[in-house]
Every structure is written in structure tokens, then in C-alpha cells.
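Shown here: the complex without one of its protein chains, the others still in place.
Let's look at subunit A:
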Amino acid sequence: MSVLVNKNSKVIVQGFTGSEGTFHAGQMIEYGTNVVGGVTPGKGGQTHLDKPVFNTVADAVKETGADVTIIFVPPAFAADAILEAADAGIKVIVTITEGIPVNDMVKVKNFIDTLNDCTLIGPNCPGVMTAGEAKVGIMPGFIFKKGTIGIVSKSGTLTYEAVDQITKAGLGQSTAIGIGGDPIIGTTTKEAVQLLMADPDTEGIVMIGEIGGNLEAEAARWIKEHGTKPVVGFIAGVTAPKGRTMGHAGAIVGGDDDTAEAKKKILRECGIHVVDSPAEIGKKMAEVMGVTA
């Protein structure tokens, strides 16, 4: 099982022949991901990294049966790339690109939400990784170990931190979902948590959030009502000043309810095991799962 991507996923890479696309597609293939081809308009018919290149996503789907895509195209063209993938019937669209205009994403999200069987992950995210099966993202593969902990996070390097600590704590990962740090993202914290709660291979969940927006609170309230597995939570940005964007476009404290402290309070009230220090994520999860490293 696992969620979103696994060893049977047929993955294409949009922006395949660019420098980012080339590097990360290579890493994905090396990890054992089933990359079936890529898309670069105008380069259809060529071969890149021993895989076929297509002009359009529709061509790629027709020829390879691809059901997952990862997008590395530049911000100005990324919204178009997402819509093209959705139109071609791709089921899981992972968008790595950072810096897509917000108004583009407002339109894209509104459209994707009308589709029944299309999941958008990101943008501005490290991707999705099912340990030992498929890496559809830019996460370093070697820190993962197959196991039963699912991870949901807005941040890239903080996800790596959690993954690494989970591995060192004697546990391993089912699927890690980097949902992205933009104000508008396809899959919310709650939706990612729902996927992991429903996954028989996942026994515990790490939920990493940050200042800005209400995604973590929304997820926490759902967990309180419907959660069946232990959740360890961390919220970054206790020390972030109000009204300043902290790197991620969405990481900005707007009011009293989207500070790190306010979110942590809600998480605790909803029964989530909240750690104050990011250095204690693995330790806390091991404790909750009854494992000693």
C-alpha cells in the first residue's frame, strides 16, 4: 500500500530536459522510481536519460500509461503545466516549482478541485516519497528507511530532518508528503493526514507545520474527531515576527490565530503530541510508538 505513489506508479517528468529536471529525474531513476518518460515541448521524439521525451502530456499518457507527473518547469509556465497534466488525465501531480504567481494558483486550484480523481501536491514542495518504492521529488533518498511512519510537512529540509530522526530512532517511513509552503497549495495538511490515516501501512504520523494560514488547525480538528493513529506535531516559527514573510511565501503571521503558539495550543487540545524543539521529533515518535532506539 502506502499513499499517492508506489513501485507501480508510472511517472513522467515535466521540464524533463532542463537542468533541474535532468538532475532530479536521474536521482529518481537511481532510487528505483518507475520513470516512464518526460515532457519538453518541441523535443518530442528524442531520448533523454534513456527515456522517451514527448511534446505533450497527452502524448506521454497515451504512449506510456503514465499516472503520476512531477513538474520542474519555471514559475511563469508552471500553472499551464499543471493544467495540461490534469487535462491529460494524470492522477497525481507533484509540483516542485517555487515562485508561481498566487493568482495563477487560485485559478488552478479552483479547477483541480472540480475534478474527482486528480490530486495536486505543492507547489513549492519537496515532493512525495514512499520509502523503498518511489521517489517523486527532490528528497535525498538515502535518509529513508522503509517503515510505518507517515510524514506531512510544508517544508523541505525540515522534512529531511524529521525523516532522518525517525530513521535514527529505530523507526522508518511509509510515505513522506511535502505539501509545500505557498499560500495556495493543492493538497492541504488535513487531506494529507486523511490519506495516511486510511493507509494500512502507516501506524503513526508526523505533522510539521509553520506560521501562517489555518491548515494545521484544520487538520488537528479533523484528527480529534476521526484520528485513529498517534500524531506527533511540530510548528516552526515561534520566534518569527508578525507581518514578515519568512522564506516561504505562505509563512507569514497575519493575525492572532496563525502564530506558532496559537497553532501548537490547538494541536495539543486535539490530542496531538506536540514537541517544542525540532530536535525531538524522532524521540517523541519513538516514545509514542513504544520503540527504543
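Going forward, a contact is a pair of C-beta atoms (placed from the backbone, for glycine too) under 8 Å apart; a residue touches a chain by one contact, two chains touch by 3 or more; residues count from 1.
The rule is simple: contacts and distances are computed from a predicted model.
Participant: One chain is missing here; what is its name in UniProt, given the choices "Succinate--CoA ligase [ADP-forming] subunit beta", "ABC transporter ATP-binding protein", "Ion-translocating oxidoreductase complex subunit B" or "Glycine cleavage system H protein"?
Facilitator: According to UniProt, the chain not displayed is called "Succinate--CoA ligase [ADP-forming] subunit beta".
Participant: In the whole complex, not just what's shown, which of A:10, A:51, A:154 or A:273 touches the removed chain?
Facilitator: Per the contact definition at the top, the residue touching the missing chain is A:154.
Participant: Based on the whole complex, identify which of A:89, A:170 or A:183 touches the chain you can't see.
Facilitator: The missing chain is touched by A:183.
Participant: Per the definition of touch given earlier, which of A:106, A:198 or A:291 contacts the omitted chain?
Facilitator: Candidates A:106, A:198 or A:291; residue touching the omitted chain: A:106.
Participant: Can you list, in ascending order, the subunit A residues touching the missing chain?
Facilitator: 23, 27, 75-76, 99-104, 106-107, 109-111, 113, 138-140, 142-143, 153-161, 164-165, 181, 183-184, 208, 210-214, 218, 234, 236-241, 244, 246-251, 260, 276-280
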